[in-house]
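One protein chain omitted, others in place.
Take a look at chain A:
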């Protein structure tokens, strides 16, 4: 995984915003169940992804982004 890969950039944002250890941010990790986020944290995370990747994530799409892997897959598709 290169430092500039989408996965690496997503994980960096998650570590910064949720204040969690890097090794806990696996692709299967759920923001709420595994990483201690609340509903406001997830809103802010989606905003941070939008900012970092220059994309717009509509609310209905944001609701499907529940894990680190969901975010990576969504962003890989929308920035491809």
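Everything below uses one rule, namely that a contact is a pair of C-beta atoms (placed from the backbone, for glycine too) under 8 Å apart; a residue touches a chain by one contact, two chains touch by 3 or more; residues count from 1.
One rule holds for everything that comes next: contacts and distances are computed from a predicted model.
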(request) Between "3-oxoacyl-[acyl-carrier-protein] synthase 2", "Fe-S-cluster-containing dehydrogenase component", "Peptide/nickel transport system substrate-binding protein" or "Ni,Fe-hydrogenase III large subunit", choose the name on the UniProt record of the chain that's been left out. (result) "3-oxoacyl-[acyl-carrier-protein] synthase 2"
(request) Determine and list the chain A residues touching the chain excluded from the picture. (result) 17-19, 40, 43-44, 47, 50-51, 56
